[in-house]
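Shown here: the complex without one of its protein chains, the others still in place.
After this line comes chain A, so read on.
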Amino acid sequence: MAAAIDFAEVRVRFGEREVLRGVTAALTERRVGVVGANGSGKSTLARLVNGLAVPTSGSVTVLGLDTRRHAAKIRRGVGFLFTDPDAQIVMPTVAEDVAFSLRRKGLAAAETDRRVHEVLERYGLAGHADHPAHHLSGGQKQLLALCSIMVLEPEILVMDEPTTLLDLRHSRQVAALLRDLPQQVLVVTHDLPLLEDFDRVLVLDEGRVVADGTPREAIGHYRKLMA
């Protein structure tokens, strides 16, 4: 396993509120899920992975680099999919938005076109290449956001509630895509069926990891916690 995410005694404080209280976990599995109640610190945990948030104390190491010192470099290797795809779409049309991710790579136009077409084809959006991005359905927008990340071939993919705004069909589509991704994936979600065949699931409660194991064990613990 090449990619790894390592949280070492991580604490995050926003003003008076301590959001994470000493999280320690070395994540080497290919598919890792994180569940927890609202406000339990899951989204903050996800944001720590690509340096969008930094620990108040402790450290986060991703791809062998400390996120506090190498955030820009880490972001090139870590793709991040947000809950709301509207906030991630920058360009007016589908193909242009995917191409935008490659803009600072200095690729020739033909190579950019090839990569964009290839990723749109892979995720079923090739027929929408020239469509206005804001005319897509919620599920298609989420797929577009995923395409814009996957075109950069990240080593790790972090998803913050990727199915929250999706209908059942699109949720299943995302679940199927997750199964086939070769990257290490960290998914924060309330969608428990999505995690059923994951390799490892963490349960967060009030900023602490209270369960860590197989989906069956961890989700069972989470259900008891929420009862």
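Following the convention adopted for this analysis, a residue touches a chain if its C-beta (ideal position, glycine included) is under 8 Å from a C-beta of that chain, and two chains touch if they have at least 3 such contacts; residues count from 1.
Everything that follows uses one rule, which is that contacts and distances are computed from a predicted model.
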item	value
From "Na(+)-translocating NADH-quinone reductase subunit C", "Hydantoinase/oxoprolinase family protein", "ATP-binding cassette domain-containing protein" or "Energy-coupling factor transporter transmembrane protein EcfT", the hidden chain's UniProt protein name	"Energy-coupling factor transporter transmembrane protein EcfT"
Contacting the left-out chain in the complete assembly, out of A:61, A:93 or A:164	A:93
From A:134, A:190 or A:223, residue that would touch the chain that is not displayed	A:134
Interface with the undisplayed chain - residues on chain A	50, 52, 72, 75-76, 79-80, 82, 84, 86-93, 96, 99-101, 103-104, 130, 132, 134, 148-149, 152
